[in-house]
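Excluded from the complex is one protein chain; the other protein chains are retained at their positions.
Note that the chains are named A, B and C in the order they appear, and that numbering of residues resets to 1 at the start of each chain.
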Amino acid sequence: MVKVEFLGPIGKEPIEIDAKTLADVAEILKQDPEIKVWLENCAVAVNDTMVNRLDVELKDGDKISLLPPVCGG
Amino acid sequence: MVKVEFLGPIGKEPIEIDAKTLADVAEILKQDPEIKVWLENCAVAVNDTMVNRLDVELKDGDKISLLPPVCGG
Amino acid sequence: MVLIYQGPIDVDQLLSRWYNAEHNRNYGAMVSFVGTVREEGGIEALSFDIYRPLLEQWFDGWKTKLAKEGALLAMAHSEGDVPVHKSSFACAIFSRKRRVALEMLDAFVEDFKANAPIWKYDVIDGERIYAAERSTPMAGSGLLSKEG
Partner (left out) sequence: MVLIYQGPIDVDQLLSRWYNAEHNRNYGAMVSFVGTVREEGGIEALSFDIYRPLLEQWFDGWKTKLAKEGALLAMAHSEGDVPVHKSSFACAIFSRKRRVALEMLDAFVEDFKANAPIWKYDVIDGERIYAAERSTPMAGSGLLSKEG
């Protein structure tokens, strides 16, 4: 199981899902309409490292973070 | 008579000279070797306005300032 | 490390702290930026969420980059509500000569706006509304919407 957390304005509690790669995570998240609308504009981190490939392999206990558009300052 | 003042590091007391234009001032100042060496690097103001022409006409009581290279901060 | 304030930054105290910590280490230049909440659009405050682990990483990347130029970087940001006319963001760069500090301040603040993991909300009538239109997708956004 991996943990998916939704940062900032997504305003959703973390979920635990079964996934071997980020492609699996994408497939699962697309099934929730509330989350699907955020995916296009979200960056992704695995265990607090930014990633940009869907074939990143996941292991039990990994943490995936979805980061929506930012505006500091 | 016009007054010529030497700012910053030139370290010379103001002088009064007879001059109808800045060209006259240039001629007179070139005769003092101590001042001549500064002329190449000095900007000039007449009555606290920067000037860049030698044919500027002068009248009695005008103040000419010689401004050597600057370095604020 | 980024200094996180709960609510507004005490700018006087912060700039003084930074200046006094560094001005006798033979840096010739200190530049700083302070961002203050403007009164507009009927807001009473802005509010901020921060994801600290990635903020620290992003900040450390910049600190290292500046250290290679012999410069030092400091930053503070607010979490939670910051009323109008109070400040939510401050940073300072110290360098030997002015050029590095002046150039890097602009680059740092722009990258901060685009890539620091901080989310902004307008507070209107006590309600917190995500500032979606003013927000920027981070580098690499959209990964999970790609067709696998």
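Just so we're on the same page, contacts are C-beta pairs under 8 Å (C-beta built on N, C-alpha and C of every residue); 3 or more make two chains touch, one makes a residue touch a chain.
Here the structure is a predicted model, which is why all the values come from computation and not from measurement.
For the chain that does not appear, the touching partners among the shown chains are B, C. Within the whole complex, the absent chain has one touching residue among C:Val2, C:Met30, C:Leu55 or C:Leu143, and that is C:Met30. Residues of subunit B in touch with the missing chain: 7-9, 22-23, 25-27, 29-30, 36, 39-45, 48-54, 65-73. Hidden from this view is one chain, which touches subunit C at 11-12, 15-16, 19-20, 23-24, 26-40, 85-87, 96, 98, 101-103, 105-106, 109.
As a working rule, only the chains that are shown with their structure count from here on.
Subunit A and subunit C have Cα centroids separated by 25 Å.
With each centre defined as the average position of its C-alpha atoms, the distance from subunit B to subunit C rounds to 50 Å. Multi-chain contact residues, meaning those touching two or more other chains, do not occur anywhere in subunit A.
Residues of subunit C found to touch two or more other chains are absent.
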